[in-house]
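Apart from one protein chain that is not included, each protein chain of the complex appears where it belongs.
Take a look at subunit A:
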Amino acid sequence: MDFELSDEQTLLKDSVDRFVQENYSPEARLKLTETDLGFSRDHWKTMAELGWLGMPFSEEVGGFGGSPVDTMIMMESMGRGLVLEPFFSTVILGGALVAEAGSEAQVEEIIPTLIEGNLMLAFAYAETQSRFNLNDVETTATKSGDGYVLSGHKIVVYHGDTADKIIVSARTGGESRDEAGISLFVVDRDADGVDIRGYKTVDGQRAADIRFENVKVGANALLGTEGEAFPIIDKVVDRAIAALCAEAVGAMTAANEITNEYLKTRKQFGIPIGKFQVLQHRMVDMYMEAEQSKSMSDMAAMKLCFDDVVEARKAVSATKAQVGKAAKFVGQQAVQLHGGMGMTDEYSIGHYFKRLSTLEMLFGNTDYHLNRFSAAS
């Protein structure tokens, strides 16, 4: 057992930390959130050049064969700077779905271009009735000639308005909440019948509602075996949740550092407010929540390396439950301890609060994962 980073992993961490330090000052980030794109194509190119976009993919397709621990390291460092580029949507979600489910030809077509930084992906899974249940799919894909016709409405697809291709879960059989009968399709953003409506999200990112109206796709749009996508989605999303937890750990750590510093420098009643015992204890509680979350996040990343589905599910849901609770507490208290300063858009702490709040919700909130953990135990 060992929680220490290897030399390569330390290099990876340093490299992401350096990128964040150089490019993600609060002012620079705020500017990016106000652009139509919502992130920077130059940063994306840099990430490609640094090889980050290939991290989890196999060496045969031009990747680095990185493990969930490597993903954890990168996401944690990106979380510190609240990085906006679609690394998660494209690499951790979309890319992984293609790599896990796709045929050799599909992987060849998509992954190398993605690694070069020339293809962005988004995963459209949520629907108005589904909440966090990945198996609650009402979007349909009906066989027609050689291909399929897709119809349905996917909601809050992160980076859905900037992705080149959308990966969609759709029902090819079974009842609306069956795990069997779900398939994955790769759809071009400008295919006929695809209507993408983008908008800002509270955490400074962008998402989209995407409607599919009789969208015709060829047989080669199907990823994997018809009707058997659920176990793959489940597996990829478990890894993705672990990645989001790592991002939250990074964001909490940064929020705590900023708040801790503020307690030392902000003076009221002639002394630093950090001298008030009630704030000291609050800060200690925030620190403890972040530490516990870091331990769980590391644990989840390591358990994911074993490829045991049930163990992974338990580890990931337990981690999400801990991180969700911690993310809310740390985010809210970080604002509270800043007083009025915490309420301003110009200052960084509110942005941590907002991202931490959505991280609690994405792919299942704390209650959802407590129930999932309980069911898996």
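Basically, a residue touches a chain if its C-beta (ideal position, glycine included) is under 8 Å from a C-beta of that chain, and two chains touch if they have at least 3 such contacts; residues count from 1.
Here is the rule we use: contacts and distances are computed from a predicted model.
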Hidden subunit of the complex - UniProt protein name among "ABC transporter permease", "Acyl-CoA dehydrogenase", "Sarcosine oxidase, delta subunit family" or "Spermidine/putrescine import ATP-binding protein PotA"
"Acyl-CoA dehydrogenase"
Of the residues listed, A:P56, A:G152 or A:G342, which one is in contact with the missing chain?
A:G342
Return the single residue from A:I155, A:A191 or A:M299 that touches the missing chain.
A:I155
Touch criterion as defined above, residue of A:S40, A:S58, A:T140 or A:T201 at the omitted chain:
A:T201
Of the candidates A:D2, A:D36, A:E104 or A:D307, the residue in contact with the absent chain is A:D36
Residues belonging to subunit A that touch the chain removed from view:
34, 36, 126, 128-129, 131-133, 136, 155-156, 176-177, 197, 199-203, 207, 209, 267-270, 273, 276, 278-279, 332, 335-336, 339-340, 342-346, 350-351, 353-354, 357-358, 361-362, 365, 367, 371
